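Take a look at this one; I'll ask things after.
The complex appears here minus one protein chain, its other protein chains still in place.
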Amino acid sequence: MIRFNCDYLEGTHPRILQALTETNLVQTCGYGEDEYCEAAREAIQKVCKCDSAQVHFLVGGTQANLTVISSILRPHQGVLCVKEGHINVHETGAIEATGHKVIAIEGTDGKLCAEQIIEQHKLHWEDGSHEHIAQPKLVYISNPTELGTIYTKSELEAIRKACDACNMYLFLDGARLGYGLMSKDNDMTIEDIAKNCDVFYIGGTKVGAMFGEAVVITNPALQEDFRYIIKQKGGMLAKGRLLGIQFLELFKDGLYFEISAHAMKMAEILKEGLKELGYKFYANSPTNQQFVIVPDKKLQELDEKYSYEYQMRYDAEHSVVRFCTSWATKEEHVRQLLEDMK
Amino acid sequence: MIRFNCDYLEGTHPRILQALTETNLVQTCGYGEDEYCEAAREAIQKVCKCDSAQVHFLVGGTQANLTVISSILRPHQGVLCVKEGHINVHETGAIEATGHKVIAIEGTDGKLCAEQIIEQHKLHWEDGSHEHIAQPKLVYISNPTELGTIYTKSELEAIRKACDACNMYLFLDGARLGYGLMSKDNDMTIEDIAKNCDVFYIGGTKVGAMFGEAVVITNPALQEDFRYIIKQKGGMLAKGRLLGIQFLELFKDGLYFEISAHAMKMAEILKEGLKELGYKFYANSPTNQQFVIVPDKKLQELDEKYSYEYQMRYDAEHSVVRFCTSWATKEEHVRQLLEDMK
Amino acid sequence: MIRFNCDYLEGTHPRILQALTETNLVQTCGYGEDEYCEAAREAIQKVCKCDSAQVHFLVGGTQANLTVISSILRPHQGVLCVKEGHINVHETGAIEATGHKVIAIEGTDGKLCAEQIIEQHKLHWEDGSHEHIAQPKLVYISNPTELGTIYTKSELEAIRKACDACNMYLFLDGARLGYGLMSKDNDMTIEDIAKNCDVFYIGGTKVGAMFGEAVVITNPALQEDFRYIIKQKGGMLAKGRLLGIQFLELFKDGLYFEISAHAMKMAEILKEGLKELGYKFYANSPTNQQFVIVPDKKLQELDEKYSYEYQMRYDAEHSVVRFCTSWATKEEHVRQLLEDMK
Partner (left out) sequence: MIRFNCDYLEGTHPRILQALTETNLVQTCGYGEDEYCEAAREAIQKVCKCDSAQVHFLVGGTQANLTVISSILRPHQGVLCVKEGHINVHETGAIEATGHKVIAIEGTDGKLCAEQIIEQHKLHWEDGSHEHIAQPKLVYISNPTELGTIYTKSELEAIRKACDACNMYLFLDGARLGYGLMSKDNDMTIEDIAKNCDVFYIGGTKVGAMFGEAVVITNPALQEDFRYIIKQKGGMLAKGRLLGIQFLELFKDGLYFEISAHAMKMAEILKEGLKELGYKFYANSPTNQQFVIVPDKKLQELDEKYSYEYQMRYDAEHSVVRFCTSWATKEEHVRQLLEDMK
């Protein structure tokens, strides 16, 4: 079985495993206050060109999302996102469980735009009974999005401006950030992201780490007492060093970007190959998730050798499925899949 | 100023005021365990023809909704309703504040249908990653709906069957129940409602009471410890008798239905009159809320003498506004409004 | 049956009933934005000598407590109070249900002192693992306390200073505030309370109103968006005017203080009478709640004619019970009780 269903199929990048092995019996203090975490924080501040950013390491994406969002909002405030937003559809109501409404609106290609933020803000505040409605206070975007699409720098800057105009915060979910940044269609740097967001996270789990996400809080107003919230929500890893060691390795010599670039190369081979074979795509993704329309008959054949993620029925004879590449994808596997998709 | 903006503009029906006055200095125990509450409970069980129903008196609608819903659901479960659902758009995220997702779907004329429940259930359980998605466990409908429309008996029965088939509960918000039941288009009794819902509430605040809603729990599986939840959510009135006295009066000699019928008569005069004047309606409401498309110029004129509830812009020169009648509406005021709407 | 079990046994003070009757058919807008509420707010600002205070009217005490506390605290913060604190023992975990720890400590006569606040603050911040512990951010005191005792002005001022020193807020639960202020042992005015607390509430339910509590927020930092929280927690009364009318009457011509003084006079007759009869008290209460140690045999006799609130067993043959007086207590009933207690 060759797996393409997601980007967290293997353990971790060998360099990370090596770092964990080398440090295994070193004694450190706990809860992320060790020297590895400290060094990893500095590495991330440096790559983001933002010395004043707070960097916190969490184990997973849902945990990062619910910790960040519940830390920011007062009880009556909600978070705005597109319908496909991970927090809206794939976290079992994790945000609502912290007491907050997810205000989901129709996006375009999985993306939210600046105008929509301004419109939502206006709709809320112009309504005479706005006190009867959850107040939109935070914007949540994913980059890449849940459909594999990415924001352009100018789109992100416009969103930033809209948030400023509306007195709202901006949170970017970067579960697959590396893949977005290394997409050939991308025109942003991680520094641009740090500059335009109040808080974002750099995904490790899906980009070579064994597990872990680095939450970067650039807005000082959102930094106070964040570690309390991590602890309360069950996200404070006793052996926090494990996260520090991993992110330190990922941001040494540009490993994070290098392995992301590999995934993107694999994705391009796959995408171009499928295009040549005449396949159509459900979304035009320039990143490592490819949403392809495949005849059901062909899927039955594939089932013997491959895993993919079933998305939905497309028509009577076709379905939409997702193939992912990752830091670990082997080119021969992609070539083999293309061969079998003929 | 003559007010038509809602149905809770005055204090209370004179008979209720009289009952409160007569009992004012009688001493009773607190928290709804007095003889008035007991008698009111029995009156409601009787009118619902359901002796095993639990009846609880709460002060307001949002309180009733959040208490009922949080009492029923486990943390990962959500409540299904139409987008216009009061819990979705007009309660400041009250349901989410108790930890639960409101799963809002597109309705028809403000109504949900049985097929949609079955479809949502299927969508959830067929998805391989359903554990990552809030589980739909409760259906919330309003009757009349937020658009003034009402369910037919066969629609409600079909919804009941769908809930049974899907192992879901059904909760009916009857904030304006009297107006729905006395609509000339209605084919249901309060007994039908009791028979088909697991829990519902009979609105008092909008139907002649000073304040208060009577929550009726017919499903024994949902009755346990409900009073704890009322207390915890701040809904246990110290002088619970106030609610008992009111509902006792409302369900004596059919007062609830009689005053609802008056409101409906006023609504029909208004609706027919506006139709004759050539006005169009945003929704075809057979109850006491009339959503009318009015030229902005005309609204400016009305503003001097009348209040109405602004809903939204319809086009460049028209808006949608709501006029409500109630138990207290005077026919001369409706006639006067019709005159001025010419 | 003559009832002494609590101070909310009757409906409401006749003057309030009259005010409700006189205004009954007047039309007003809803949700506390009517002229009666406005006037009541001004009356309360005036009596508190604090024009910048926000005044909000809520229906009951638990509702007031949970709305105020959840409005102030961030998720990791807790509220400090004495073990007997109403929020700790008699609200079914209402505060915890909004996500916050109640940090209960041993008080003296139901009271917290300034030193304890400083000590708790120090304990928290000196602990190297304070991020693992709920952060004390708000002090909750009741005046009168749950044992009927009251704070002196200098005690309250010391608590204020301690809160300032510790960067904590102070919230005073005044469910029985009138009785405290009119106690002969009291040396504070309502103005002192407004000056020393960040937020407090003036109890109406137990002091002559039909229902209702007036939350007074003097600290501007705690005023933002409070109405959203009221709505979310189910506390926004549709016919908000009902609360305005009541508080307007209570603060007209000093009615609130006058009827409180009556209750205190009754309490003194009761207390002195019981003392003369040789009864001992569980707490030395200078207010309307008297906690008396009574032989079980005597209680059996009383049961035929009186209600009281059973508190706890004292020894093999005695129990502690509570007798309350109120604005409505008749002197003849107190005399009769004293006669029967012989």
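First chain written, first letter: the chains are A, B and C, and each begins at residue 1.
Note that a residue touches a chain if its C-beta (ideal position, glycine included) is under 8 Å from a C-beta of that chain, and two chains touch if they have at least 3 such contacts.
If you're wondering where the values come from, they're calculated on a predicted model, not measured in any experiment.
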| item | value |
| --- | --- |
| From C:Gly60, C:Pro75 or C:Gly208, residue that would touch the chain that is not displayed | C:Pro75 |
| Residue among B:Asn5, B:Ser70, B:Thr218 or B:Ser260 that touches the chain left out of view | B:Ser70 |
| Sole residue of A:Lys122, A:Lys239 or A:Lys280 that reaches the chain not shown, by the stated touch rule | A:Lys239 |
| Residues from subunit A at the interface with the omitted partner, ascending | 1-3, 5-6, 8-12, 14, 17, 20-21, 23-30, 59-67, 91-94, 97-98, 205-206, 210-211, 228-229, 231-239, 241-242, 307, 328 |
| Contact footprint on subunit B, counting only the chain that is left out | 31, 70-71, 74-76, 98-99, 131-132, 134-135, 225, 227-229, 231-232, 236 |
| Interface with the undisplayed chain - residues on subunit C | 75-76, 78, 89-93, 96-102, 128-129, 131-135, 310 |
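Everything that follows uses one rule, which is that only the chains that are shown with their structure count from here on.
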| item | value |
| --- | --- |
| Gap in Å, rounded to a whole number, between the CA centres of subunit C and subunit A | 49 |
| Centroid distance [mean C-alpha coordinates] between subunit B and subunit A, Å | 42 |
| For subunit C, residues that touch 2 or more chains besides their own | 98, 228-229, 231-232, 236 |
